[in-house]
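Submitted below is the structure of interest, expressed as structure tokens.
Left out: one protein chain. Kept in place: all the others.
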């Protein structure tokens, strides 16, 4: 080694203290192969070395939780002999490099986590975040990511039923691609990734191993993306959804036939990760026969074989007597399969080679010519990976939330002055973040498998469970603009909103999975954001009584010079006992009562209105009262169960006006509301303070609904009636008035008055316009590839 | 006694779940036909389901066409048995030459999944006989290569011969031109489905099998599946189908 | 037996709609490129054939090209010897 060359461990992304810790665990110096294995396993992505102490604080237990944090996916029992498995994961950095393949392999990876547990994947949701939609690079990323999600999900036959698409400047250099998968499994089919039973075979099946993503785990997840070191450019992984489809069928067949002890998918850190984690969970070790691993190309180095992230591969632990049956199943599905090792009592991962001739004999003993290339205690790679107590520092806050109960300040008076509130509503409905997402989700097969009751487009996804009266309800939510101001609030808010989206269908939230997208944890401010985010996540889940069953942490989401706003992405699954009681968010008829539950709180910071109208520097985001949120959700579930609800929508992005407008657009009928304006028309119409619902009910049910809300201690008022072809909202009784009225010298606020057809038009065309997809050459470059 | 209808399973088929569900709702007993099997297990009709057989790599449907089961499907079709290909199944039938035309990449170059409206052009065929009327029938499409193509002469002949079975229509009930949103893929003359000269083999891009229960958004597809089931029963009992032409007549045409 | 490397170029037949080719043409102005026309997008398949001689190898490729790699209704193909006979792992 020349004096100038960096030591190998640093080239692999390991700090000097980490090398010391490795020496400590081995009691000697590691060789190069061992160092490579440590470098991928001790990456942030695999080891959670910065976040593990925080994650321990999360509430993870619940009566129905069958498998939780620590497993490949969370599993919750839902009765009828069934359970639901679900998990969310990020593929941010690969998608920034190669959007199509990055997103596609993201879908593939999260599906494997779910079917590795024995669950048939029944749904995918994708939560996406990008920079300026008018920017050419953003458009390239959006187009590629959406094609990638669809290209993979459509082919494997799992419907993509929901997700998010948000544009914000903070993602300009660093898009987020978070994908959630949901699977359904029968009792008794749950399969854990644990290498039990010394003497058992370690079987690798699926695609052959190539040079894909060598070092991807460490390089992509641990280094700030965008530094210009070409040697760190990882090989791009290409997904093969057809191979994945075969892998799904073969895996479920192996499990159904009871042929395997355990299964784990291969993702980051490849074979190294799969064998060390499964062995560590069982307290065993594995002799790995390097020669036996099927390769796609000649000339792979041992370290490349051990850490390759080639896609569409699984490892099964198999009793020797079942090997022939396992092989037959894999061959029927046309998948390469090989015994690549043996489980041992000695808890070490040992990598052996006989120079290609096969290092283990048929009894699993090393042949005479076998050489030992690496020997590492499994736990040193997995559960006893290094942990860092990172420094945390609260930055000088930009803005604070107004104290609860503080008087409503008309901070919005300026932006709204002189504006017809109807024009503001149209602008919001047509804005990049609030307009219809159909140009994206129509590229996803959303109904394959014949379970989709509520397809993407209108709130939470609903999937019926065949053979039962039940349905699963799923959503993702993540609020970054609020979190940028107050990361605790942003995370708690995201949980509240996700759970609310489930509750307003009548379903009971079962559990939460989460993807924590944050910046460089070695920056104390970024680590503080992460710590506050985890605290908010835990507080909200405890308050709402929903366990966290799994998740994923994505750090270093920083382009040179900028970090993303902290983005805690929440994935949630709920259970609806009787799908016939399902309530949607579209008005169901004319002359029905419109009831408003909850009340507006001050604060426009972090809202879409603020994005449109500009920020008021003294403003903060509205407060969130978790206890009130819990009561609100309990109320709406009870109201729905009692048949009191025609339709229901929560107040979120764009505020009350947008919520009602959506109900009108989707229901094909207008509405007339009289709204107490308080001091601020903008807060009343467009504020996004949480814990509020718009409920449509038959006039004769309105009193019962109001009574029920009061029972739950919630402010409630009947504010209007459905019907007609226009949306009219009269603002009553406030000091502040909308600009148009002021200019006429009037003291009574103007009515918002817009034809529903205009609302629909703005909403339907906004996204295509924002992305330039309405141009005739749209998507040409990507499409032509 | 319920009639046995085969559902061909290629590696990469994924609407087999939907086909089985749809056939069950329509009153048939679905029977899986694995791509490597030549024996048809005594089925009286065959449904080729949607999906991505062999990943749809190279060209949708092309690799599947060479499966052992396809030789048997072709022979079954030759004997006058009813065969319906849906989406990828339509692509496989077209590649195999069992129905006319080709399915090109969608004109918009994107995968399209949404509800469309169809009009049935003939109500006296093995695939439409149970429909209450011409439509419109609401059901989803979900495909990237569904743009129906044949040269003008072929199209004229298909129309003259009554072999265009379904077309995409707009809200006004009129056939949707290739550049209208109601035509999801740019198909020529709004063609969503066709049948062979004898009339016993049909393919369509939309998914009637996913539109068989109102909880799924529509049950308009049920009429098409019921037609197939009724045809299967007729074929099982008589060895013939009404609404089709004898092979001799086809050869003469 | 020797190894022969071939390429099969598959292109849309004249008159067949080629939305990919049109999309490329339409996007050219945005790249500031002028003077490009008649863009046709097709497939190129490269493969190695083990056979006794080149004629035998070419016969295999012809079969493959006409039966699998192209659809005669919509596509034309041309077989050519590929320069780089070195097999590349797939």
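Read from first to last, the chains carry the letters A, B and C; within each, the first residue is number 1.
What we mean here is this: a contact is a pair of C-beta atoms (placed from the backbone, for glycine too) under 8 Å apart; a residue touches a chain by one contact, two chains touch by 3 or more.
Just so you know, these numbers come straight off a predicted model, no measurement behind them.
The residue from A:86, A:242 or A:635 that touches the chain not shown here is A:242.
Listed here are the chain B residues that touch the chain not shown: 54-55, 57-58, 63, 66-68. Listed for chain C, the residues touching the missing chain in the whole complex are 1, 5, 7, 9-11, 14-15, 18, 21-22, 24-25, 27-28, 31, 33, 35-51, 60, 63-64, 67-69, 87-90.
Residues of chain A in touch with the missing chain: 97-98, 101, 207, 210-212, 235-243, 296-297, 310-311, 334, 781, 784-785.
Keep in mind that, in the parts below, only the chains that are shown with their structure count from here on.
Counting C-beta pairs in contact across A-B and across B-C shows that the higher total falls to A-B.
Centre-to-centre separation between chain A and chain B, using Cα means, comes to 37 Å.
Averaged C-alpha coordinates put the centre of chain B at 30 Å from the centre of chain C. Looking at chain A, one finds that residues 779-780, 783-784 touch two or more other chains.
Shown for chain B are the residues in touch with two or more other chains, namely 108-109.
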